[in-house]
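Removed from the display is one protein chain of the complex; every other protein chain stays in position.
Our next item is subunit A:
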Amino acid sequence: MSIDPALAFRGTSLTFANGTRALHDVDLEVRPGEFVSLVGPSGCGKSTMLRLAAGFETATDGSVEVGAGRLGYVFQEATLLPWRTVARNVELPAELAGVPKAERREAARDAIERVGLAAFAKHRPSQLSGGMRMRASIARALTMRPELFLFDEPFGALDEITRQHLNAEVGNLFARDGFAGVFVTHSVPESVFMSTRVVVLRGQPGEVAADLPVPFPFPRDPELRYTAEFAALASEVSAALRGAEQEVPA
């Protein structure tokens, strides 16, 4: 029995109006229950792939098929509206969809609890730390009950400790909800820790350079980072990444 992919790039290319070639002939399938990290040098089109999946951009060649109905998207910045409290930010998607007030409040409360921000629901974003803002942003995406969850390098601006905590928590969400995840990152350890598969892209324009399975079971213990197996896989990803970078003219 074959499961329809949650997200599929088929011969996808994207050339911007100004002539910049962002992606070239990319083939990639993400199935339900997979968590795929995209790593690659800056400007290789990782984020562009997410933007295509979310419909912010349209492929100029090939296709992007989104099999999953409900989409969650976590942006690079927390992207919270500063004049709204955490709770009102988290209920925004449902508000835009016209969900009745009581129902969306309830859903927002649940999501905020799941990311451990219950005590801060009434706070404004400016009163929160960077890590807490990102939690609120994840809670907002969770209210969509996503089947396909896209993360556009969400933890890049956070300190290492906060980042590791959030890595583990997103891992737990994945283990519990079983969505299909696509996670863009610059960090090799993060990509290995989070994923069931690491896809290395080379650019520019972006192409798939390597596709490596990550066999560790979920839920994953943060200590996994310090095992020999983890180190071996991380060095394999690093090698693929170096290979991808060398092909880009400086």
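Keep this in mind: contacts are C-beta pairs under 8 Å (C-beta built on N, C-alpha and C of every residue); 3 or more make two chains touch, one makes a residue touch a chain; residues count from 1.
Definition applied: contacts and distances are computed from a predicted model.
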TODO: Consult the UniProt record of the chain that does not appear here and report its protein name from "Xanthine dehydrogenase", "Peptidase M75", "non-specific serine/threonine protein kinase" or "NitT/TauT family transport system permease protein".
DONE: "NitT/TauT family transport system permease protein"
Task: Among A:F9, A:Y73 or A:F230, residue touching the chain not depicted - done: A:Y73
Open item on the list: In the whole complex, not just what's shown, which of A:D4, A:D159 or A:D211 touches the removed chain?
Closed with: A:D159
Open item on the list: From the list A:A54, A:A157 or A:L224, pick the residue that touches the absent chain.
Closed with: A:A54
Task: Contacts of subunit A with the absent chain, listed as residue ranges - done: 51, 54-56, 71, 73, 75-77, 79, 81-83, 92-93, 95-97, 116-117, 119-120, 123-129, 131-132, 135, 159, 161-162, 165
